[in-house]
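== subunit A ==
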Amino acid sequence: MSAVPISYYLVLSAILFGLGVIAFVFKHNIITIYMAIELMLNAVNLAFVAFARAHKQLDGLVFVFFVIVVAAAESAVGLAIILTIAQNRQSLNVERVNQLKF
Partner candidate 1 sequence: MEFIAQHPVLVASLVKIAILMAVLMTILAYLSWFERKIIAHIQSRWGPYYVGAHGLLQPLADGIKFLFKEDLTPPASDKFVYTLAPFLALTLAITTLALIPFGPATVWIFGHETHLVVANVDIGLLFLFAITSLGVYGVALAGWSSNSKYSLLGGLRSSAQMISYEVSLTLSVVGVLLLAGTFNFNELVTSQQGYYLHFIPRWRIVPQFIGFLCYFTSAIAETNRAPFDLPEGEQELVGGFHTEYSSFKFAMFFMAEYANMVTVSCLATILFLGGWLSPFPDRWTAMQYLPAASLLALAVYLAYDTFAQMRGIARIQLAVVTALAAVLGLLCLLPAVMPVIQGPFWFTFKMGLLLFFYVWTRSTLPRLRYDQLMSFGWKLLLPVSLLNLVVTALWIVFPQLVNHG
Partner candidate 2 sequence: MSLPFILFFVFAIVAVVGAILLIVAREPIHSALSLIMVMVALAALYLLLGAEFIAAVQIIVYAGAIMVLFVFVIMLLNAGVEERTNWSKIAKYAGLPLGIFLLFELAHWLARSAIGARIANGSEGTNGAVSTRALSEMLFQKYLFPFEATSILILIAILGALVLAKRDE
């Protein structure tokens, strides 16, 4: 199972992170942008697990555990905020919510 060099996993993590950045910058539905954030977090998790395997230490896995848990908490609050914004502005286009006050 360790015949695949660790650098392959790191390259995959970088590709996913880059695709997440592109999605974050170029989409304009709030929920899709939020999903791009989750994609970036997942790419980072993959890098953590690859490094934990490479150095044979478990600290990376514990960190991945915490990242997943914190992402869960963050998405709960973030989606609640998105729901409130959508009810107030009646639109999910992020270019329409670019003012703090109406």
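Note that in this section a contact is a pair of C-beta atoms (placed from the backbone, for glycine too) under 8 Å apart; a residue touches a chain by one contact, two chains touch by 3 or more; residues count from 1.
Inclusion criterion for the candidates: all candidates are chains of the complex that A comes from, given by their letters.
Being a predicted model, the structure only gives us computed values, none of them experimental.
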item: Candidate touching subunit A in this complex, from 1 or 2; value: 2
item: Residue ranges of subunit A in contact with candidate 2 within the complex; value: 1-23, 25-29, 31-32, 34-36, 38-39, 42, 45-46, 49-50, 52-56, 58-59, 61-62, 64-66, 68-77, 79-84, 86, 92-93, 95
